[in-house]
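This report refers to the structure that appears directly beneath it.
Missing here: one protein chain of the complex. Every other protein chain is in place.
Let's turn to chain A:
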């Protein structure tokens, strides 16, 4: 993200322009007024939408988090920190973060794979564009379609079991029914789905490295691994940092794939699924709001850490 504030520029557009004296003084008040109003005309709709759909919900959410509102009845009472105490003391509400750990592991795997394939495919390789397209395409596929594709893939005695049998690993597994396996299966789907995006971003960054650098390194006798280690990795560091932070906030807000595939039942329930269930199924709007505030605070913390670690100028290339 680019800091808008850091590069605010004084545009000359607002300044007065030389005019001949008489006209100048007569038109001045009106012109001033119009000049002052113009930017607001351009900002009217964007600001109205921003406030209605971002800030009103955020403020309401914080207010509701201190109440026992059920989301339906006209009145509610303020209960202070009760909701927050409940979140941090009821272990079953906290258990959903276990699922996040699996997605975090998946994110690490995803970044490593993306880095490997981006490096391999940025050098001379046959069918480069074909492989690039295949690896990237899953990112574009509709999430519901992906959910169905993998529901079928993971059926007992289905595709995955059949393929494993070809390699001599027998047996039928409840890939989505077994609480010990379900999160591995779902995290695997998320690697399948999102690896391509990271891969394409890394590929773009690698290709913007000046080719002279490799030539110079080759003349100095550096091998492929050394080129990767000392040229590619350092130049990708800001992007890798950004991806890692996005992965953390991403794995906290996983919703779609587990909801579609398992209904978010049992061990596969994530924080967001739980919040949605609390709000819309159990009518605990107050508690759900408090949960959402907790998630928001965690994500803001992560974003703040990112800004500390990765200086902004280096992210935009």
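As a working rule, contacts are C-beta pairs under 8 Å (C-beta built on N, C-alpha and C of every residue); 3 or more make two chains touch, one makes a residue touch a chain; residues count from 1.
Operating definition for what follows: contacts and distances are computed from a predicted model.
Visitor: Considering the UniProt annotation of the chain absent from this complex, which name among "Sugar transport system permease protein", "Cytochrome c", "Aspartyl/glutamyl-tRNA(Asn/Gln) amidotransferase subunit B" or "Gluconate 2-dehydrogenase subunit 3 family protein" applies?
Guide: "Sugar transport system permease protein"
Visitor: Where the complex has a chain not shown, which of A:109, A:200 or A:244 is the residue touching it?
Guide: A:200
Visitor: For the chain not shown, which residue from A:112, A:141, A:169 or A:210 touches it across the whole complex?
Guide: From the options A:112, A:141, A:169 or A:210, the contact with the absent chain belongs to A:141.
Visitor: Can you list where chain A touches the absent chain?
Guide: For chain A, the residues touching the absent chain are 1-5, 7-14, 17, 36, 38-43, 45-47, 49-50, 52-58, 60-61, 64, 71, 113, 116-117, 120-121, 125-126, 131, 133-138, 140-145, 148-150, 152-153, 158-159, 162-163, 192, 197, 200-201, 204, 224, 239, 249, 253, 255-256, 260, 272, 275-276, 279-280, 285, 288-289, 292-293, 295-296, 299-300, 303, 315-317.
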